[in-house]
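Removed from the display is one protein chain of the complex; every other protein chain stays in position.
Up next is chain A:
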Amino acid sequence: MTTAIPNSYRSGPDERGHFGIFGGRFVAETLMPLILDLEKAYADAKADPAFQGEMNSYRTHYVGRPSPLYYAERLTEHLGGAKIYFKRDELNHTGSHKVNNVLGQIMLARRMGKKRIIAETGAGQHGVATATLCARFGLDCVVYMGAVDVERQQPNVLRMEMLGAKVIPVQSGARTLKDAMNEALRDWVTNVHNTFYCIGTVAGPHPYPMMVRDFQSVIGQETRTQMQEAEGRLPDSLVACIGGGSNAMGLFHPFLDDPSVEIFGVEAAGHGLTQLHAASIAGGRPGVLHGNRTYLLMDDDGQIAEAHSISAGLDYPGIGPEHSWLHEAKRVTYLSATDDEALDAFLLLSRLEGIIPALEPAHAVAKVMQLAPNKPKDHLMVVNLCGRGDKDVPQVGEILRKRAKQS
């Protein structure tokens, strides 16, 4: 059973930013000196108790951590199997887990003397978190967002603008998250001297995948402690949705070396895996984009494919490199949920638990609906509820109206 596993799944990346063959630093020369500076600045900050202390203080008093670990009694009864807990990261200030990472990066940007912050955003949750902390610390904030996402996530666009950020709709490519990231990289190449690029997920060139994971790992660390308090032991399984995979990595990472904990990542299967989707591991293969080698959706010529998901936050043709490695190492099982499954989970959760989840974690809940009934009643399953659904209410309302008309 324990043969052929590495000593630890938590020791990566190596000094060149590699998780196995994944990760790396595939960026233009203009950016390379900045990335090396960032790596050094992050290493210094990580070792500085004052930095950690200040971050913990903001986590407590500004973000509202720790987020609760909540026993979802009615969902548990409804599914009739595993005992289901929600890690309530949707209760954070700004409404998602994104703020955990942004807080860390903005504190680092201040330490590095950077006054201008840029970010890409899909659903707008990372953009809102970045705009929020830039407002809090008086920094200039520019957010790149695909024009399609600007359209379907209007509430978040308005929030960012009210917070003083400039939202730039990106018209290139499929006009979603991938294109927003291209445009943010172009801005960074142009404004290297004063600009800090606050990447929203565990992707991009080293040190971003490691750094974002570290900032998000507070999710899993709290979960360990809270589950000990609630049940006196570790959970038996973890489930989280994956676009780039930062909420999932944050929950998973502190448990990777606990072999008794089964771990499931849920990608977005869109219209289905044989049609348009955003499931890089299920439907892609290793390639190089946005500074790292990882699983990507692409054609036979290496041209990147356009992803599709009902959820703007999962609508990305890649995945963080550490997930690609955990997939190949078989430590984490990657599943996928379709748009329709996510929508059903969104509605079920709203009505059973009085929690309107974001469409992103609704993908995780959709798989819980299939996994939980097959588990014994003493099986402890934790789902990361990484975002709240307020931003999705207009979009889901529209879909429900269309459905009602058709029937």
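Operating definition for what follows: a residue touches a chain if its C-beta (ideal position, glycine included) is under 8 Å from a C-beta of that chain, and two chains touch if they have at least 3 such contacts; residues count from 1.
Just so we're on the same page, contacts and distances are computed from a predicted model.
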Hidden chain of the complex, named as in its UniProt record, picked from "Two component transcriptional regulator, LuxR family", "sn-glycerol-3-phosphate transport system permease protein UgpE", "EboA domain-containing protein" or "Tryptophan synthase alpha chain": "Tryptophan synthase alpha chain"
Residue of A:199, A:227, A:304 or A:342 in touch with the missing chain, whole complex considered: A:304
Identified contact with the non-displayed chain, of A:76, A:101, A:130 or A:182: A:182
Contact footprint on chain A, counting only the chain that is left out: 16, 24-34, 172-173, 178, 182, 185-186, 189-193, 287-291, 296, 298, 300-304
